[in-house]
Each structure stands twice: as structure tokens, then as C-alpha cells.
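Below are the C-alpha cells for one structure; questions will follow.
Note that this complex is displayed minus one protein chain, with the remaining chains in position.
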Amino acid sequence: MGISILGVTLFPVLAALVLAVAGKLRKFLVPLSALIIAVSGLSLVTQQELPLAGTTALMIGIFIAELAVIIFLLYWGLKLKNLWIIIFNLAQLGIITYAKLTGGAVVGTGGDLLVLDPLAKVLILLITVIGPLICVFAVAYMDEYEKAKGLEKSKQGRFFFLLFFFLGGMSLLVTANHFSLVALGWEITTLCSFMLIGHNGDEQSVKNATTALIINSFGGLFLTLGAFLAEDILKVSTISQLVTADKGETVVMAALALLVVAGLTKAAQLPFQSWLLGAMVAPTPVSALLHSSTMVKAGVYLILRLAPGYQDTMLSNVLALVGGFTFLITSALAISQSNGKRILAYSTIANLGLIVMCAGVNTPLALGAAIFLIIFHAVSKALLFLCVGTIELKNGSKDIETMHGLVEKMPFVAVAAMIGMITMFLPPFGMVAGKLGAMEAAAKMPAVVVMVAFGSALTLVFWLRWAGSIMSTTKGLGEIKQEKTHLLISLPLVLLAGAGIVLSLLTDYIYQEAVIAVGSIASPFRQYMIGPIFGVLAVAMVAGMFFAAKAKRQKTTTPYMCGETYLIQQDTLAFVAAMDKPVAYKTSHYYLGHWFAEERLTTVSNIIAIGLIAAMIGVILP
Amino acid sequence: MMEVVLIILGTILLAPLAGGLLTGVDRIITARMQGRQGPPLLQPFYDLIKLWRKEAQITNTLQVFYAVIYLVFAVLSLVLFVLGQNLLLIIFVLTIGSGAMVLGALSTPSPYSQIGANREILQMLAYDPILLITAVALYLVTGSFKLSEVVAYQTASGQPLLFVLPLVFLTMTYVLTIKMRKSPFDISASHHAHQEIVRGITTEYSGPYLALLEIAHWFEVVLVLGLVAIFWANSWLMALILVGAVFLLELLLDNITARLTYRWMLQSTWVVGMGLAVLNIAYLYLA
Partner (left out) sequence: MSLINKAIAGSPWLVHCNCGSCNGCDIEVLACLTPVYDVERFGVVNIGNPKHADVLVVSGSVNPRNERMLKNIYEQMADPKLVVAVGACAATGGIFRECYNVLGGVDKVIPVDVYVPGCAARPEAIIDGVVLAVEKLKEKLSGEKGA
């Protein structure tokens, strides 16, 4: 059993070290390491439990590792001359050293240093399957990326080192039960994400990486504080002990609240969203990794993990409001964007908000829905980011207005992106089962469910228009060319798209395996009739394709343009104007900027969100 | 099982008939309101048969694909409704259909159908949350999202939901105007605005493909009126009367109002609609 846990935590770190210096061999070593990680992950989730007792030597080792990471972050704070980073990390350093000196080494009792419940298994699977897929994609992608950037000296060694190190840290974080291990995993992910966001090293990257580090250090401080309360005052050293502690005690609730706020920062909830929005300056695999299976999911993971601790408290109710509010506002903000990656980023934050809301609603159905959302969001979002990255490389832009007629130019990627989008917001796919479950669970809290209803309608807008843009033809008579895609790029896309569809069919199974421990017996998601709707969808697709194929032989006309159609060079449509001159037209989507102006809405909603979080901490006071 | 199959078949066969007849009645009443004689009752069926017999003509094959998807999911949402399934699910299935229609219109390079599609998206933005909130309101009263249980609740309590949720009902009928493509919200398919956006979202469809969209729309009209009937589900007679009254009201509204801008539509449905619905729900909580 020990091997598979080492395979997902320690092996990625070793692989990272090798890959840092592997040079050309990376092309083979990355897929190989990816495979090993995936196999370890799969074998890990078949196990029942993961006993690991804490020895003094081990605890000291963990402590030293954590100190090292924090000191390294401190070094970066000094190097960037950023006061906030220095303050937050110094405070953390002070607290953990103080705790160590006064409380002695709080050694985990029994074999509960690690945890392997269904929630952890879900996260392990996502990290060890989707993460490596993204790394494989990165092999082919980074070559082209660096070519397009005109980089003289390849920085891929550093890049792959960080990617794999990141995966190791994430695996550690989601299997950790002891606070020291949680904190170590937490700081490693903070560190790696910071380094990856700043990968390009230009001014914008450094600036956004600094923002990410400030916010995540702030979250880290909250995590350390929460752990300190638990370890030093309550004398509990693991999460599983904390969540069973007496809810009536203010200190317990305070520890929980602090940890939840830490989770909110990592999950980029309002008002902490800016770091995730800035993160897209990095190469696409980084965004894909941060947004899908790692990093942000660590935040909601922690919140969900703590959910039994604050069940039926006011804290829980306010948390539902925080999540619902984030879902509503960021969905609205996504409408105001035409930058594809920014739309995806806002959509990620919105869906994390939905998951946080589920944690706040805190009923078995809600928690089940949250797990569904985590799984399906990870798959679809990874797919979408990889697609947008590929499109950006070839198209030169990630603006959705430039993606008209994409299906003519790159049919493969366009269809993959289409599957990614459809699985995000339409039934019968798992994401919607999760969303429906979330709404149903939240129905007893009208304030929350109203926000979710409006947010859900807002998400329709930006997905539909984007999907419409890529699946369109530019002159109506277009022929579809087959594009060449590198195998290492197309393989992850195919696998992710397939997973998005197949996993949706397996919702009953997923419910049994992944949710049942936190949920009830019969899958409530059955009433969403995923099977029958899939059947109908299949019939509709076949019928649609049949008629479309038949239509190929039918009369094809140019679009109606008041009789004044003009073809410029056979591929751009224009109207004929005075003197028989062509006048090209341009269509564009509505961005509703007068309602959803990004800057204003962000300012206002940040203030409200800060108020909500303050209220969340406030309600725990006796 | 046999029963379910019969219900499904019955829905698939009868709904377009009802939808067509309703459209025929609609056109006659509209004509009378304008002081005209109007077409024969069966006119919508003549139109449909004619469209079906016309030469098929396309802009690209994608739009054909989407038209089929639209029809299938319009049918499916009605079938789910008749089978008394989860209301939230029905709303989302309806979204697949409308979404497919939008995608079909966006797939062509035609400026008119693109404008129509974008307006249709905004229409969805206007009615979707209100429908979801209606479902939530039904849940808060009856304790279930399942339509069969919502109906059973009314039969058991003997009190129609209309009396419990009058403001929610008002809001819902208001946004259903959008789904029925009636003025003041007929801004995406524009039955009377060809100077402005030709035929909006349907501009690039012709012949049999237009017929597909028309049938799908009939299914949706029947579903819309079915949603109205839910509010007085303990008596067939009263449900029919309620549906008739709402239908007439929509026609009156169609004839006495001008088309309005999308901003007005969104603001009025979101602010007023949500205000009324929330007021109603709050009242339920306090009472």
C-alpha cells in the first residue's frame, strides 16, 4: 500500500528533479512519469485506508520542510520587495515556531496522519489523471509556445520541474489529515503556483505572480492561525478530530472559520478572485492545472472536508451566501468579457462559488452535488483551457470574436471545445446534475437559491454565444479542412472530451462510490434522468447528422443580405454599396457593459463579499 | 410501462395538433382585434404542409443539425412535463432546445440571424431565472420539484396554487410572453419586424427546416400553457379556463403593445419579476 501513496506524492517530486535536467529526453520521460502517477493514483483509490502513524522524527522532518518552504517564500517577498508577502510569511513563521516551542511536537495519535475517504479519493483521481494529462499536453505545447515567443534559451526544465512538484504537493494536501501535513501541502501549492504564474518572467507575469503570492500567503496565514487554535488551544492535531469537536465552543468555531477563509482564498472566491484572473498570463498548461484539478480545488476541498464541523450553524448559512454571491457576480462578470481565457477564469470562480454554496447548505444532497461539481468541472475546464491554448497558438488570439468559423479552420479542436462547453451547462451531462442537485438542496434558503437561479441563467449567455461562434461558417459555403494536430496535444483532448461524456453516464456509479459516504442511500440524481436524456440525445444527434448529411446535396445559398451579397475573395461576405464597392459587415455579441461593467461591479461586489466574510466570522462570536 | 409509452405517443401526436389549432385561433382572434376577417382556422397547418413540400435549401449543414436537436428537445421537455417529472430538469431540457436554435442561427454568417440569435440569448436570460424561481416557489409550497407531486399536493389540499402564489403566477405569465414570441418581447424571431432584422433567428431557415422550427415552437407553446395549468391543477375545468384566460390575455397584450428593446425586457423581467416573486415568497414565510 505504501507504494501507491509514494507514487502520487514522492514520485512526482523525484520525476520533477529528473525532468528539470532531462533535456530532449523529456518527450519520453513526461508521458512515462505521467503514466506512473496515474497508475499509482488508480491503485491508491482502490485501497480502504492509509494508516500512517506520526513518529517524532517524521514530525520534525515535516516541520523542517514547512519551515523551508515558508523561508523560501519569505526570500521571494524580500526579493520582490513586497511588504505584504514579508508580513504574512513572517507571521506564519512566528506562529509555527511558537507553537512548536510551547506546545511541543503534537504528534498524530494512532495511524491518522493521512486520510483516504471518498472525498480524498475523488481529488486524488482528478489530480493523478487530469494533472498528468495536462503535463503530456504541455510537452508538445511548450515547444510551440517557446517557438512562438522566440525564446532563445528554453525554460522548459524549470517549467516541468514545477508542474510535477505541484502535483506531488497537491496529492499530499488532499491526503493529509494532520495539520502539519495540510500546511506543508498548502505552502507547496502556493509556492509552485507562484513560480508557475511568473514563469514568463516579464513585467506582467511578475506582477500577477506577486498578487497571487500575496493573496495565498494571506490565506496561508489564516490556515496557520486556524491550525494553531486547534493544536495549541484545543489540543487536536487532525482535521478529523476538529470536525467532530463540540460546535458550541467558540474556539472550535473560530478555528473552523479561519480555515474556511483560508479555503476561500485558495478557491479564489470574492474578494480574493484577482489572483486567479491574473494567473492566465502563464502558459496554458498552468492555467489548465490551476483551474481544473489542482490549486483552486484545494480550497473547496478544505471547505468541504470541514463541512461536518460547522453543520447546522450560522457560519454554514453565511458560507452558503458567500458562495451563492460569488456564483452570481462572477457569472455576470463573465458576460462582460470577450477574452476567452478570462471567461473561463470567471466561470471557474463561479462554479467554485457553487461548490462553496453547497458546502454551506451542508445537507447530504448538497455535499453530493458539490462532489459532482468538482469532478465534472475539473474534466470540462481542463479540456476547455487546453482547447483555448491550442486555438490561441494557431489563431493568434483568445478573443472569442476572432473565433468565428473556427470549425472550418480547426474542426478537431473546435469540436473538442464544443464538447467542453456543452458538458459545462447543458443536461444530460454531470455538471448539470450537480447544478440541479445544488439548486434543489438550496431551495430551502430562498436568498441563496435566487442568486443561483440568476447566476445559472447568466452562465447560459456566455457559453451559448461562444459555442455559437466557434461552430459557425464564415461564408456559408465553407468546406471543412482537416488540420494537423500533434498527437500529444490531440490525445489529452480526446481523453478529456471522452471522460466528460462517459463520466456523465456513470453518475449512479460515481454516487455510489464517491458520495455515499457523505450522502444518503438512493442516488437523488436519478430523477434527472441522465440515462434517458442521453438516449434521446443520441437519437437526436444521429437524426441530426443524417439530415445534415442529406442536406449536403441540397441547394446551398448565400445568406440573405437584402440581395446585396458580395463575396470578397470567396471567403468574406460583404454588402454591395455605392459605386459597387463592397462594404464588409461585422457582427458581435452583446457584452452588456452598461450593466456588468467589470471595474465597477468588481469594486462593489468585493466590498459586499468582505462584509459577508466578516459576517461569517462575526456569527461565531457568542 | 405500456401506459407511459401511450402517454408519450399521445403527447407527440396531439401536442402539435393542439399547438397548430391554438396558432390558428391566435391568428383569427388577432385579425378580429384588428378589424379584419383573418385566415381560416387550419391556416397554420396549410403553412406547415406547404413549407414541408417546398424545396430544401440550406446555408450550411450545421443549421440542419441544430434544427433537428431543437425539435427533439422541445418534444422531450413536453413529454417530461406530461409525465410529471422534475420541473427544474424540464426547464433545463427546454434550454437545450432553445440553445440549439440559437446555435443554429449563430452558425450561419448572416448578420440578421446573428442579431436574432443574440437577442434570443438575452430572452433566455430574461425568462430562465424567473422560471427557475417559479419552480422554487412551487417547491416551497408543495415540498417537491416533481410535477406529479405538485399536482397531488393541490388535489389533496383542494386549494389551487394560484391563490397561494398569485404574484409568482403573474411574473411567470409575464415572462412566458417571451417564450410565446408575443409583443412586447417578440424581438428575436420578429413576426412583424422584417424591416429591422428580417426574420431574426429563423432568417436562414427555409422550406422543411423552417417547418421543423415551427413544429418545435408549437410544442413549446403547449408546454408554456401547461405551466400555466399547473397553478390550478386540482380541477380540469378550472385549469382549462385559466389557460384560456392567459392565452387571451397574451393575445390582447400582443395587439396593444409595441415591441420594446432588450434592455427594457431584461430590466422589467429581472427587477419587477424578481421583486414580485420574492415578495410572494417572503409573504409565504411570514404567513
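By written order: A and B. Residues from 1 in each chain.
Following the convention adopted for this analysis, a contact is a pair of C-beta atoms (placed from the backbone, for glycine too) under 8 Å apart; a residue touches a chain by one contact, two chains touch by 3 or more.
Computed from a predicted model, the values in this text were never measured in an experiment.
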| item | value |
| --- | --- |
| Chains shown that the absent chain touches, full complex | A, B |
| Among B:Glu204, B:Glu220 or B:Asp254, the residue in touch with the chain that has been omitted | B:Glu204 |
| In subunit B, positions touching the absent partner | 27, 31, 34-40, 43, 45-50, 53-57, 194-195, 198-199, 202-207, 210 |
| For subunit A, residues in touch with the removed chain | 555, 557-558, 560, 562-565, 576 |
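In the analysis below, only the chains that are shown with their structure count from here on.
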| item | value |
| --- | --- |
| Centre distance in Å when subunit A and subunit B are each reduced to the mean of their C-alpha atoms | 36 |
| Subunit B residues within the subunit A interface of the complex | 55-62, 64-69, 72-73, 76, 80, 85-86, 88-89, 92-93, 95-96, 99, 102-103, 105-115, 117-118, 121-122, 124-125, 128-129, 132-133, 136, 139-140, 145-146, 198, 203-204, 262, 270, 274, 278, 281-282, 285 |
| Subunit B-facing residues of subunit A, complex | 404-405, 407, 426-427, 432, 436, 439-440, 443-444, 446, 449-450, 453-454, 456-458, 460-461, 464-465, 467-469, 471-478, 527-529, 533, 536, 539-541, 543-545, 547-549, 551-552, 554-561, 573, 585, 587, 589-590 |
